[in-house]
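Before I ask anything, let me first share the structure, which is written out below as C-alpha cells.
Missing here: one protein chain of the complex. Every other protein chain is in place.
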Amino acid sequence: MRIVARRGLTVSLAGAPIQEVGADPVASHVGVMGADYPVMRTELLVEEGQSVEPGTALFRDRNRPRIVVTSPVFGEVEQISIGHRRRLSALTIALGEDSGGEPIRFPPGQAATPAGLRTFLLESGLWPALRTRPFERIPDPDGVADALFITAIDTAPHAPDPRIVLADRAEDFARGVEALTLLTEGPLFVCQDSGPALLEGLPERVSLVRFAGAHPAGLVGTHIARLRPVDGQGTVWHIGYQDVAALGRALASGKLDPVRTIAISGPGLRSARLVRAPLGVDLHGLLRSEITAGAKRIISGPILSGRESRYLARYHQQVTVLDRVEPRRRHWLLGALRQAAAPAPFIPTQALEQSFGPNLPLVPLLRALSIEDAQTCERLGCKALAEEDLALASYASGGSTDFGARLRAVLDRIEEPA
Amino acid sequence: MIRGLYHRDTVGWLIAAAVLPVLAATVVEQGVPALERMGLTLVVVLVWQAVFLWVRAQPASATALVTAIAVGVLAPGDFAVWQIVLAVSFGTVIGEQIFGGWGRNIINVGVATLAFLYFAFPETLHEGAGPLVAAACIPGALLLLATGILAPAVLLASAVGAGVVTLGLDQNPVELVVNGSLVFGLVFLVCDPVASAATRGGRWVFGLLAGGLIALFAFADAGSDVPHAVVFAALLASLFAPLIDAAVIALSSSLRRRRHG
Partner (left out) sequence: MRQALRHLYGPIIDNNPVTLQILGICSALAVTTSLSTALVMCAALTAVLVSGNIMISAIRAHIPTTIRLIVQITIIASLVIVTDQIIQAFAFEMSERLSIFVGLIVTNCLVLGRAEAFAMHNPVVPSALDGLGNGLGYSLILVIVGSIRELFGAGTLLGFTILPTIYGGGWFVPLNLMMLAPSAFFILGLLIWTIRSIRPVQVEPADFEISIQPDRRAP
C-alpha cells in the first residue's frame, strides 16, 4: 500500500548529516532521565556506586511493578538525582569494561508465546520502547492493542535514514517484527518510505505501508490517523524501528545491545553524520570534539520537537547542535509591554494547514488548545495526537505558543478520571 | 525549538508588502485626495493601536496599511475628516482592538470601517476603482499565494461562486474581473486569513458564499455598486464563517465516528 501525504512542510536548516556511519566518538557516560517517563512514579532498585551491566534493573514503576527500566551498558552508577515529587530526575552511569563473570541473559526460548514475549520484554527492559495512542504512555503489561505500528520512516529535519541504519541489521529487524506479531491480535503496520521494501516475506497480519511526502509524513500520528484512527475507541501501540532491531538481536543472542545509530547534525558541528552510540549517551561528552567554536545549544531530538538536554532521550534518534544566540536587549518599555501581553495569536495561513499530518480540523484545534479547553479538544480528536505531531504546527504558527505542551496539559486532564 | 516561520508580525508585514502596489495604483487613479484619505486612516488606526498597546499590552500590527488602502480604494467619495475619523475609529476599536488585536478579530477592520461609512454617510457617491488597481492586486496576490499565507481554496471558490451567479443573472463576468474594487476586496478583504473560514472544507463553502454574494449584490440590486457589493458580501461571509466551520466540524467528526467506531 502506498499513501501520499499531500500536506507537509520542509524545514530548512544548515548542517544536514551525511547519511553514512562515520567515525564513532567515544562516550564516557550514559544517563537515564526521568523526563522520558513523565507519569511514572519511580522506585529505585540500585544505589550510587553499584556496578551494573546490560539488563540490570535500574528502577521500576511503583504502580505497575512489572515495568522496569534496565541499564543499557556495563559500568557503575555514578549519580542519582531525585527531582520534583520524589521522582527520578537523572541517573548517570559511568561506562566501564565488561568485568567478566556471568552476564545477565534473557532466555529467548520463552518468548515464543504471547505471555512469554511480554515477560521477555518486561524483564529485559525493552517494554518501555512501546507506547500507546491515545495519551502516548507506556502500555500496561496486560494491555490489549488493537493494532501495532512499527515506524521505519523518519522525515524530521536531519533524521537518519532508516534504510542506511537497517542496512546491516535486516535479519534482526525481520526477527523483531515477527516476534511482535505475538503482542496483538490485530494488524501490524510497518510504515516506511517509498522505495524498496525493508522487509521481505511478511508474516501473517503484517502489512507494509509506504508513505511519501514531506514532514510530518513520517510521524506515527499521521500513520495512525490514516490507517487506524483512535480518537473514538480503541488503543494502538507503536514502536520505533531501532528498538525492533534491538529486540530481534536480543531474541537471537539473549543479550541486550544498547547501541543505536543516531544522526548528529546542525550548524554547530564540524562534520554532520551518523554515529553509533549507546542509549542515553552523554551528549556533551560525545560531541565535545565535534563542535565548532562558540557557545552551543545541544538539542536531543529533531529541531522541532526536541529538547535541550544533557543526555540522549530514550525515544530520540538524532542530535541537533545549534549556535547559542543571546537574546536581543530590548528597550525596557517594550520589554515590559511584551511581558504583559498574552502570547501572540497565530494566523491561520495555508502554510499552517500544510504542517499537520492527521486529517483533523487544525485551526479549531489550535484555538481550543490555546485556551486549554479540554472538552472541545476531545471533540476535535486530540486524543489521537502526541506532542510531536504539533511540533511542526507550532513552528509554522510562529513559535510563540508551544502547542505540544498545551496538548500534553489537555491530555493529562482528559486522562485523569481513568 | 527555533523561532517559528509565520509569526503574526511576519505575516502582517508580508500582507502589508503585498498591498503596496495597490497604494501606488490608487494614487495614480485618484490623485492626491486618495493619498490624504489613506494617510488619515493610517494615522487614526495607528493612534488606536498605540492606545490599546499602552492600556492593554496588545501589540500593533502592520495590517493598518491594508485598512488605509481599503478606505482609499473602496471609499473614493467626498468625505469630511470627522467622518473618516469616526468610521475608522469604529472599525479598528470595535472590529479588532477590543477582541485582542489582529489575529483575534472576527471581521476584517477594513470591512467594518467601510460598512460603517456606507451606512452612516450614504449620500456620498462612489465610483469603483479601475483596471489599474485590479492589475496592481495581482503581484500581491501571487506573493501571498507563494508564501502560503493566502488560501487558494477561498480565492478559487470565490471566483467560481461569483462566476456562476453572474452567468445565472445573465450578466457579463468580464465586468467583475476588470473592476479594481472587486479584485482588491476579493484578495485582501474576503481572503483575509483571520476573518475567513478556518477549516479545509469550510474554506470552499465560505468562498462560494462570498463570491455568490458579491455577484448578487453587484448585479441584482439596482441601487448598489461594486464597492458596496464587495464590502457587504465580505461582511456577511465572515459573519457566517464560524457557522460554516461548526457545520464542517460536526459533519467530519460524525463521518469519522461512523467509519471507525
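Note that the chains are named A and B in the order they appear, and that numbering of residues resets to 1 at the start of each chain.
We adopt the following convention: contacts are C-beta pairs under 8 Å (C-beta built on N, C-alpha and C of every residue); 3 or more make two chains touch, one makes a residue touch a chain.
Predicted, not measured: the structure shown is a model, and the values here were computed from it.
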Visible contact partners (per top-of-document touch definition) of the missing chain: A, B
Among A:R131, A:H215, A:R228 or A:R406, the residue in touch with the chain that has been omitted: A:R406
Per the touch definition above, residue among B:A50, B:A120, B:I138 or B:A220 touching the missing chain: B:A120
Options A:T119, A:T132 or A:S370, residue touching the unrepresented chain: A:S370
Residues from chain B at the interface with the omitted partner, ascending: 1-3, 80, 83, 90, 94, 116, 119-122
For chain A, residues in touch with the removed chain: 306-308, 342-343, 370-373, 399, 402, 405-406, 409
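Basically, only the chains that are shown with their structure count from here on.
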In the complex, chain A residues that touch chain B: 13, 228-229, 231-234, 303-306, 322, 337-338, 340-342, 344-354, 361, 363-364, 367, 379-381, 391, 394-400, 402
Residue ranges of chain B in contact with chain A within the complex: 1-11, 53-54, 57-59, 100-104, 147-152, 193-194, 198-200, 245, 248-249, 252-253, 256-257, 260-261
